[in-house]
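Here it is, the structure in full.
Yeah, one chain of the complex is gone here, protein chain that is, but the others are all in their spots.
On to subunit A.
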Amino acid sequence: MVCLCTASGAVISGGALGGASRWFRRESGSGGESHFDGNCDAMAEDIRTKLEHYKTAPFDSRFPNQNQTRNCWQNYLDFHRCEKAMAAKGADATPCQWYYRVYKSICPMSWVTTWDEYREEGTFPGKI
């Protein structure tokens, strides 16, 4: 599980960076303080390092088989949900770049273009 600190100090946790299958949910009762604060800078550094050393989408144990359709779809959703959540909190959206890199690697460009158009039109079938 990955902890991401927001500007207000509340903790948003989850995401697929460690292979977990939850998307963002707020830790209840975190208020303005969190005992994860000390770890958050280290985590942010980890993500940046991971992004710098990104070669290609790594093996994702959630999608171990031949059919990778869901892998592409999930990472596309996760990126846009991450961006939306970070924007709502006013936080740095850099960690969301992981999902961006993964879906860029796996999804055909035409699929991404089509989905982007659907999002603009408001007809995108996924929940962001």
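Methods note: a contact is a pair of C-beta atoms (placed from the backbone, for glycine too) under 8 Å apart; a residue touches a chain by one contact, two chains touch by 3 or more; residues count from 1.
The criterion applied here is as follows: contacts and distances are computed from a predicted model.
Colleague: Any idea which of "Cytochrome c oxidase subunit 2", "Mediator of RNA polymerase II transcription subunit 20", "Large ribosomal subunit protein uL3m" or "Myotubularin related protein 6" UniProt assigns to the chain that's been left out?
Modeller: Of "Cytochrome c oxidase subunit 2", "Mediator of RNA polymerase II transcription subunit 20", "Large ribosomal subunit protein uL3m" or "Myotubularin related protein 6", the absent chain's UniProt record names it "Cytochrome c oxidase subunit 2".
Colleague: What is the set of subunit A residues that contact the non-displayed chain in the whole complex?
Modeller: Interface with the chain not displayed, on the subunit A side: 54-59, 64, 66-69, 71-72, 101, 104-110.
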